[in-house]
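What you see is the complex with one protein chain gone and the rest in place.
Chain lettering (A, B and C) follows the sequence in which the chains are written, and residue indices restart at 1 in each chain.
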Amino acid sequence: MSTPVTEPATDAAASAPQPLTMAGALNAALRDAMAEDDRVVVYGEDVGPLGGVFRVTDGLQAAFGEDRVWDSPLAESGIVGTAVGMAMYGLRPVVEMQFDAFSYPAFEQIVSHVAKMRNRTKGRVSLPMVIRIPCAGAIGGVEHHSDSSEAYWAATPGLTVVMPSNPADAYSMLREAIDSDDPVVFMEPKSRYWSKAELALPVRTAPMNRAEVVREGTDVTLIGYGPTVRTALDAAAAAESEGLSIEVVDLRSLSPFDDETVGASLRKTSRAAVIHEAAQFGGYGAEVAARLTERNFFHLAAPILRITGYDIPYPSPKLEEHYLPTPDRVLEALASWEWDLA
Amino acid sequence: MSTPVTEPATDAAASAPQPLTMAGALNAALRDAMAEDDRVVVYGEDVGPLGGVFRVTDGLQAAFGEDRVWDSPLAESGIVGTAVGMAMYGLRPVVEMQFDAFSYPAFEQIVSHVAKMRNRTKGRVSLPMVIRIPCAGAIGGVEHHSDSSEAYWAATPGLTVVMPSNPADAYSMLREAIDSDDPVVFMEPKSRYWSKAELALPVRTAPMNRAEVVREGTDVTLIGYGPTVRTALDAAAAAESEGLSIEVVDLRSLSPFDDETVGASLRKTSRAAVIHEAAQFGGYGAEVAARLTERNFFHLAAPILRITGYDIPYPSPKLEEHYLPTPDRVLEALASWEWDLA
Amino acid sequence: MSLNVEHHEPRVLPSEKPIRLLDNAGHALRGRETGGFELPPVERLLDLYRRMVVARRFDVQVTALTKQGRLATYPSAYGQEACEIGVVSAITADDWLFPTYRDSIALLTRGLEPGEILQSFRGDWHNGWDQHEHRTAAMATPLATQALHAVGLAHAARLRSDPIVTLAYLGDGATSEGDAHEAFNFAAVWQTPTVFLVQNNQFAISTPIARQTHATTLADKAVGYGMPGYHVDGNDVAAMFAVATAAVDRARSGGGPTLIEGLTYRIESHTNSDDPTRYRAARDVEHWKRRDPIERLEKYLVSEGALTDDVRTAIAEAGEALAARTRDAMSVSPELDPLELFDHVYATPRTALAEQRAALEAELAAHSEHAREEVAAR
Partner (left out) sequence: MSLNVEHHEPRVLPSEKPIRLLDNAGHALRGRETGGFELPPVERLLDLYRRMVVARRFDVQVTALTKQGRLATYPSAYGQEACEIGVVSAITADDWLFPTYRDSIALLTRGLEPGEILQSFRGDWHNGWDQHEHRTAAMATPLATQALHAVGLAHAARLRSDPIVTLAYLGDGATSEGDAHEAFNFAAVWQTPTVFLVQNNQFAISTPIARQTHATTLADKAVGYGMPGYHVDGNDVAAMFAVATAAVDRARSGGGPTLIEGLTYRIESHTNSDDPTRYRAARDVEHWKRRDPIERLEKYLVSEGALTDDVRTAIAEAGEALAARTRDAMSVSPELDPLELFDHVYATPRTALAEQRAALEAELAAHSEHAREEVAAR
């Protein structure tokens, strides 16, 4: 878990610690950002009276009115495309794509405009907007409800792509994303929405472009993000009993990649594995493995492993357990690797 | 260049060798496939009387009529989405996206249906269709005309993604793509459209899922695909005079990746670099580097290099020369690496 | 055949008042309201009645099973039976249906078994039937995408002079997607034999129709594509069937596509995980319950003396039999083979997938070995 740092004096006084889910923390972040800055508007499918299908926007319309929070027509390209115009005008739209797979209709707007506008205009038009995407699987969703789309966004220059793994980061990173002058693809791991933490709001954690060492260790670096930070921590806990000391890094930011923090951990342990739910082939883990290897080759005692989903479409609910990287699978992968070395 | 192999007896008798551009070879492949199999239909934007903006479909409408080759309305999702229905019916549609960036409106249809239909239906519905995408840059195109989209497709399980680098492969691989029962994203490097070769049609080269060693060498393996095969060959030729023996592999197939051929080359040379036009971060080269490292770590004398475009949107025509990986840049990269090793 | 169509239909605005053949009291209507459509013969209506009653029994059963946790999710069509059944009954077994997740009960009319229909909702596999056997595509989740598949298949059939029709179902919300537009346009330009049914149940999850369109009716959209559009009372199965039959006939005879809007209401929640109290008033639901499509037709059939006790009993029995078959199908949990995950992704085998398959196989073997040891150790 990221260490909450002291609030800057400009922010509202911290509330007493309260148990908050990630969904609740995101809701609070939206609420606080909207209260502080009336340029922030929230819209998308079902974000109004329903509060979003994951309730992340719960109560916001009641609190801020229909001119700040509203249900748009059902069209993702329309949502993102109009947000481009709103951001050009000077608002700070925060839009929701209901699931990764339903961001695909907006792909052209995101890749050809959101990502490229600032460069196209030599920095004269920045697009301060946040595209929230409830992401990944492990929630028993029917087809198209458990895609992992991060590799698409991370491969697109001009986008900032982040994914919190816990409620404190969810709050802090969403606040920072909304404040950013760059467009941010903000990915929210659905399976972690109901994970809880005690938080005194407004909590601020490390800057969103930094990775964090969330568990120290000496033998292996496990690199996770979003839902797989939990997987890595569980694997690390289990490995401890077997005498293996695992360091866990939560990437937090997928683009940019924090070479400094992750590289330092790797140079310490000399072995690393990256864990994600998405298919392995062409997945984000490829970039992690490639760049860490490039930059730290002579520190490596073994190749960087990728412990990921298979190269298949995401399975149906009853089969997803076989697809998802589990702590067991992580430990088995590490074992095979030690054995290779022998 | 891939070695043409003898034609199977079933095919029409080979014509006398004639000089053909890649565009011409693709045109001939479409023509021959259409003549042989009346399930093959060709449609898209401007593929009819105009023959496509790159003339790849030149003359096909005149030869086969408007029921086999026609101009569709201007809507890429519509083009791919209707092709899904046509393939379900039993036709073999070959559709054209005018440029990489204009395939993005079809992203949802490609990722959520083209790639997933066969798996969804337990193999009962295959989609034998080809999505042709004139790809990459180096043609002095204005914005949005020089994107490299291969990383998006390669990261999508269910798609087959190929890219020829020369006229013989262009002919042979397109024929094979059309014959395939799997949907194929067929990427055509625009900057190579007018490159020429002497071909006796119908030429058949290696199976499209295989990489090819197009130049033998002993010191370094350069891995290219599409436009960068030429770059690699030019670099290899220049390096020869300096006593460096470079082997060049033309990937041809991006998904699947031919681990066998590329791995063998790498184990021989112990050093490799992959070259592509797309931005480096999250680009296809990451997968190449990651998987080759995973599988051949203890054969590697140095990290696998990625010599690529920068992590920025593709530049305007007058600046693209600074962006594109050139043979010089390849040689400099190799030099820095040798020096690292010293 | 030449696909070069330049002829334009005379442009007509859909009627603002929905086309209706039976009023809510079950009285046959005459005059303008019918849009010139004729009430189908009573035997046909009786058959539609039977299908609707059986379908509702199924729907209620599945909702109950879902609440019991037997299914991962179920989007009910309670209240939409007239749209669902009336329109699909207008096509033949040779025609193709392209349904959404909402349209389970239309699939019953296509002859699919509960076990096939519900496989994806139970979570076994993404799709549970042979699409070619039933000429019924998998239920589309990404909204409006299936409309394009319907147009493409229709066009392919037309190129082959195969006189089939394709029928695409869409929701009101889905009409806002770019793909709906592209499908309507491709169908009209190519004059494909396609019928689009927009079930306007007035909500897209929580979003009301007023936030979805500013048009007077969704059928108005047809004008912009140069295709006929009909705004129909979606709780009047007679009207839905009559309008759909005319559209299917026109499509089959080369007259091109039609857009039909059925104005209806979803009585249940969006899916079992929805909370409709957040976005609609109970009294609205009550209002629409009083316009129940089955009751309306029932009143008419009773007034015509067509609904004898024997018939009622037979229908009820058919409904119960289907409900029992549904319960049975959902009570057995089929053995799923995780290794099958790798088997259907590509027609052309891939080494990397074979490797991953082998890895999972080894993992599964190790686990069952481990399980055996644990049992033995006890």
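Keep in mind that, in the parts below, contacts are C-beta pairs under 8 Å (C-beta built on N, C-alpha and C of every residue); 3 or more make two chains touch, one makes a residue touch a chain.
Keep in mind that what you see is a predicted model, and the values were worked out from it rather than measured.
For the options B:A14, B:V53 or B:V213, the residue in contact with the chain missing from this view is B:V53.
Residue-wise, the contact with the chain that is not shown comes from C:V189, picked out of C:V189, C:A239 or C:L307. Shown as candidates are A:N27, A:S77 or A:S191; the residue that touches the absent chain is A:S77. Of C:T216, C:T351 or C:S368, it is C:T216 that touches the chain left out of the display. Screening C:T141, C:S176 or C:T194 against the full complex identifies C:S176 as the residue touching the chain left out. Mapped onto subunit C, the footprint of the missing chain covers residues 4-6, 8, 11, 13, 16, 176-182, 185, 188-189, 191, 210-216, 220-227, 256. In the full complex, subunit A touches the hidden chain at residues 41, 66-67, 70, 72-73, 75, 77-78, 80-91, 93, 105, 108-109, 112-113, 116-126, 157-158, 160, 180-182, 209, 256-257, 259-260.
Residues 45-46, 48-51, 53, 70-78, 101-102, 104-105, 140-145, 281, 310-313, 315-319, 322-323, 329, 332 are the ones on subunit B that touch the missing chain.
Rule of thumb we're sticking to: only the chains that are shown with their structure count from here on.
Note: the chain lying farthest from subunit B is C, by mean C-alpha position.
Per-chain CA centroids place subunit A at a distance of 36 Å from subunit C. Chain centres here are Cα averages; for subunit B and subunit C they lie 40 Å apart. Subunit A has residues 77, 101, 104-105, 143-144, 281, 310-313 in contact with two or more other chains. Residues of subunit C found to touch two or more other chains are 125-127, 142, 178-179, 345, 350, 352.
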